[in-house]
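With one protein chain held back, the other chains of the complex are shown just where they sit.
Here the chain labels run A, B and C in written order, and each chain numbers its own residues starting at 1.
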Amino acid sequence: MIESVPLNQVLIVTTLMFFIGVYGFLTRKNLITMLISVELMLNAVNLNFVFFDRYLFPGKLEGHFFSLFIIAIAAAEAAVAIAIFINLYRNIRSINVEDVNEMKN
Amino acid sequence: MNLLILHIAVPSLTALAIMFVSSQRQVRTIAATGMSIQLIQSLVLLYQFLQERMSGNNAEVLFTQSFVWYPSLGINFDIGVDGIAVAMIMLTSIVIFTGVFASWEVNNLYKEFFISLIVLATGVYGFFVSLDLFVMFLFFELAVIPMYLLIGIWGSGPKEYAAMKLTLMLMGGSALLVVGILGVYFTANIETFNIIELSKQAFPIEMQRIFFPLLFIGFGVIGALFPFHTWSPDGHSSAPTAVSMLHAGVLMKLGGYGCLKVAIFLLPEAANEMSWIFLILTSISVLYGALATIVQTDLKYINAYSSVSHCGLVLFGLLMLNKTASNGAVLQMISHGLMTALFFALIGMLYSRTHTRIITQMGGLMKVLPFLSVCYVIGGLASLGLPGLSGFVAEMTIFVGAFQHNDIFHRVATIIAVSSIVVTAVYILRVVGMLLMGPVRSEEYNNFPKAKWFEKVATVSLIIGILVIGLAPLWLSTMIWDSLGPIVDKLVLK
Amino acid sequence: MSLQELLLMRHEWLLIAAVVALLLLELNFSEAKKTNVIPAAAIIFTIVTLIGFLPSENGRAFGGMFITDPIRTLMKNILNLGVLIVFLQSGSWLRTQNNFNRVTEFYLLIISSVIGVSYMISAGHLLMFYLGLELLTIPIAAAASYEQYKSKSAEAGIKLILSSAFSSAILLFGISMLYGTTGTLYFSDIKLAGELLTVLSFVFLFSGLAFKISIVPFHLWTADVYEGSPTSITSYLSVVSKGAAIFVLLIFFASVFGPLQEVWQQVVYGTAIFTMTIGNLFAIRQQNLKRFLAFSSIAQAGFILLGMVGGTPLGMATVIYFILIYVFSNLAAFGVVVAVEQVSGKINITDYNGLYNTNPRLSLTMMLALFSLAGIPPLAGFFGKFFLFTAAAESGFYTLLFIAVLNAVISLYYYLLVVKAMFINKSDAPIGYFQSDYSSRIAMSACVLGILTTGFYSPIFEFIKKLCLESF
Partner (left out) sequence: MGYQYTIWILILPIVAFVINGLGSGKLPGKISGWIATVAIGISAFLSYKTAFQFFGSGSHEKIIAVKTTWLRFNEGLQIDMGILLDPISIMMLVVITTVSLMVFVYSQGYMKGEKGYDRYFAFLSLFSFSMLGLVVATNLFQTYMFWELVGVSSYLLIGFYYDKPAAVAASKKAFIVTRFADLGFLIGILIISFYTGTFDFDILTRPEAMTLPVTATFLGLSTMTWALLLVFMGGAGKSAMFPLHIWLPDAMEGPTPVSALIHAATMVVAGVYLVARLFPTYSVLAPDALEVVAFIGAFTTLFAAVIACTQFDIKRILAFSTMSQIGYMMLALGVSGYGGEEGLGYTASLFHLFTHAFFKALLFLGAGSIIHAVHTNDIREMGGLRKYQPITHILFLIACLAIAGIPPFAGFFSKDEILAAAFATHPIYYIIGTLVAGLTAFYMFRLYFIVFWGKSTSYTHTPHESPVIMTLPMMILGIGSVVAGLIPFGSYISSDGVPLKGHIDWVVATISVVLALVGILIAFKFYKTESAKPEAISKSFGAFYRSALSKFYFDELYIAITKGVIFRFVSKPLAWFDRNVIDAFMNLIAAITNWVSSQIKEFQSGQLQKYAFIFISGVIIILLSFLYANQ
């Protein structure tokens, strides 16, 4: 089953996923959506780790653990990020990324 | 204790001591005392040096001392002097000594003023006594940076612009030096910055071709090498009196000294090969500076442009790459240092009375300020190369040296340079005629205070220097000659 | 896990102990006395820093995931020193916050971040490195938006957290590639060959770290975040966070990416040029001192890359040495900015006009700091910068060196602009005379002392050089 899908195809999928995340990060205007896009990128990485473990280094678990840590940290990151979003919203009544440009040049 | 260390320590301690006093009186007393000690000490150094030489000590450098500093990089605090350095130290001592007196009446932030001034002087002393390229470079930059504050705070006219331009251009020069110094260091690959050690290395010519121009231009910028001289007119005209004195008198000499003791000394083959490029530039700057001076009306601009011409002559002499011309170049450094300091001192003194520096707005000062005017005339005569004053000795040595080259290129360059003496006469006499002679310009002039004692101290000390060199140049010339041996002998084509 | 292994993590334990101690202390202070946390934190962190300097054990723990050796200890100590100075300088600012309950938060966030720094430096495994990196970033993002009623602060927080999330995602992608190609995450086991995938992973990983160091073109968050964050956080970001990332990059270059030297040399070479130049060009125009220092720190990062580009032990030593000096210089500058901002709320360069007449000591400190950053002798910055140049020249990168020295001249220009404002420009309404609190004066004196003496006291550099020769 798994063997029928070669690694490079899997990698293509994860890479696509990663860049979709990038694309989302670059284009979505809502800060929350941008955060979700980052999660997408992180998940692509997670998949990478897991697939590498599974395909190339079946005896090792480093990839799996790494994924777990990433998930945990992503959660922490999201928590802090959303807290800051709320703070921002209190200040400027918007969470549109284009409004976050008080400082420039 | 080594006299050379004292030469760095005394000014440093003077600056430090000034920090702890507050009244203007105390500040300038300390400054004057410190610099007098320095002057005496330089005389002692000179005496001891001549004594050593007389007793047959022919070492390349004397009074050496070495303190390990950064052993892993081969940086040592190496000090020692040869005749050239002794002469330059002597010059510095005279100029800073008179500079203190010339700024006797600085009222605004006097404490900071004297500290900056003396820090500048410390940098200059350090530069001349050190034998280690790194230390030399350190002191070089140390001497340059106080200029910014000195001009920016105590200057006049478009001082901020001038200060910035001067600092950036000089630092631009020192930026090239960094590359050059490091290039030399790594090419030699003997893990030392010591000039004497480095000079014993044979550098591959390809490397020399890269680093010689860097070093020469790097030092040349501060020596007013055409076309990198434009900081000088603005800088000098905006700087306060003592700063102009010190800058034109001593700091610009760092350029010539560096060109000789670093660029030419360490990279002789490239110097031989590339001297023609710079000779063209310096010949231009000698005549060009002089011609541009003729039409200036601001006294400081006049002096600044004439400095371009005279300092051009220094580099010109060095680039002739023989002992006589180099000897002349060093003499010219000293001579120009003294007389330009004298000029700037006098300009400052006149300015404090007339409140203008435009010569067309003044006239007849000889009648109302005879002492200062006579000093100005003496300075002028020295500048146009009157025998018996220092300028003559220097210029003639350069010209005779330059004429030792028997090819059309050097001949033409020499003749161009020599013809500057006529132009010099024109602008000097123009200034003297317009400024000092003629009818007294205005009634108020009669109320001008006569020269004060500190003004007399400043001018007379400089004039004594000019006269001593002008009347009895042999000892000085011999002292420099002996030290040029190791440098110039390497230049002889194999 | 033996006690021995735990002792290897002395820095981390100390920091954790500091966190715990602060929490306990805060519990015992009544509402009105919450500000007592400020001196307490200073004292505690001083102790932590000092203990850090005691001789320590070297070795590996957790099967090589955690490494302690003299060079890493030194890095941590340097950064601890920076943090201590930041703490000392931030006291007066914290006292003005309307909610004293949050005072402790500030310390907790920063110390947590420092724990991240320590782990990141000591990491022997990419997971450990990643954890450290995130632990470094996330608390600081929170701290950046510390001033809850300022929209700029929130904006800074958002920009920091989102862009660092983005960059760490990219970095992780790189790590995953690395894992895919080598099958291990231990530094010591990773054996790279110059295949394309490793280059790919290197670039991703590099960009993640470059983001922290603010190397062009990964630097754009820097100015905005520096400007919006509370100034104490800005100084932390510009010194500790940046310094940590540089140290880690050093370690990476020496260990994991050692075989890829040709590749990363080119990358460092190119980005160094851009970093210096762009940083300088932007700094020229800045009016806000914090933005100004942000761009100046970008340019400084460019100079630091000069030391790395050769990949020689000398280069590594000069980088570490420079960071030490940079800590003093930059924090002295930020100390003045903090103090002035605290008293007057003014942050623009023009506001500093005539500062010397009213506050000579502060102005002198600022001048020394800026001159040190510009590399003017006899201040420490001169030595630091010259040695960086030496490192570049050692490997024969003369063109790069040439560009760097020209950039040094440009940087002098804008540093002088500030000096000019303080010393030369006249002002109708200068910032009045004031005296900052003891701790920040101690901090600034320490910085000035560091600026004045580090260069002259050569054993410091010699020590670092020796360590680098042993370690790399």
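Structural remarks
In this text, contacts are C-beta pairs under 8 Å (C-beta built on N, C-alpha and C of every residue); 3 or more make two chains touch, one makes a residue touch a chain.
Only a predicted model underlies this, so the values are computations on that prediction, with no experimental measurement involved.
Counted over the whole complex, the shown chains touched by the missing one are A, B, C. Looking at B:28, B:261, B:323 or B:353, the residue that reaches the missing chain in the full complex is B:323.
From the set C:25, C:263, C:343 or C:469, the residue in touch with the chain omitted from the display is C:263, counting the whole complex. Remark: the omitted chain is touched by one listed residue; of C:90, C:151 or C:207 this is C:207. Although one chain is not displayed, subunit C still touches it through residues 158-159, 162-163, 166-167, 170, 196, 199-200, 203-204, 207, 211, 216-218, 220-221, 223-224, 263, 266-267, 270, 278, 281-282, 284-285, 410. Touching the omitted chain from subunit B are residues 165, 168-169, 227, 229-231, 233-234, 288, 291-292, 294-296, 305, 322-324, 327, 364, 366-367, 370, 381, 384-388, 392-393, 396-397, 399-401, 403-404, 406, 414-415, 418-419, 421-422, 425-426, 429-430, 433, 436-440, 472-474, 477-478, 481.
Summarising the interface, subunit A meets the missing chain with residues 22, 25-27, 34, 97-98, 100-105.
The rule is simple: only the chains that are shown with their structure count from here on.
Inter-chain spacing, taken between the CA centroids of subunit B and subunit C, is 42 Å. Separation between the centroids of subunit A and subunit B, computed from CA atoms only, is 65 Å. Our note on geometry: subunit A versus subunit C, Cα centroid distance of 27 Å, whole angstroms. Residues of subunit A in contact with two or more other chains: none.
Multi-chain contact residues of subunit C, defined as those touching 2 or more other chains: none present.
Those residues of subunit C whose C-beta lies close enough to touch subunit B in the complex are 314, 371, 376-378, 382, 386-387, 389-390, 393-394, 396, 398, 401-402, 405-406, 408-409, 412-413, 416, 419-420, 423-424, 458, 461-462, 465-466. Chain contact summary for the complex, subunit A toward subunit C: residues 11, 18, 21-22, 25, 31, 34-35, 38, 41-42, 44-45, 48-49, 52, 56-57, 60, 62-63, 65-66, 69-70, 73, 76-77, 80-81, 83-85, 87-88, 90-92, 100-105. Contact residues on subunit B toward subunit C in their complex (touch as defined above): 69-73, 75, 134, 137-139, 141-142, 145, 148-149, 152-153, 159-160, 163-164, 167-168, 171-172, 175-176, 178-179, 182-183, 185-186, 210.
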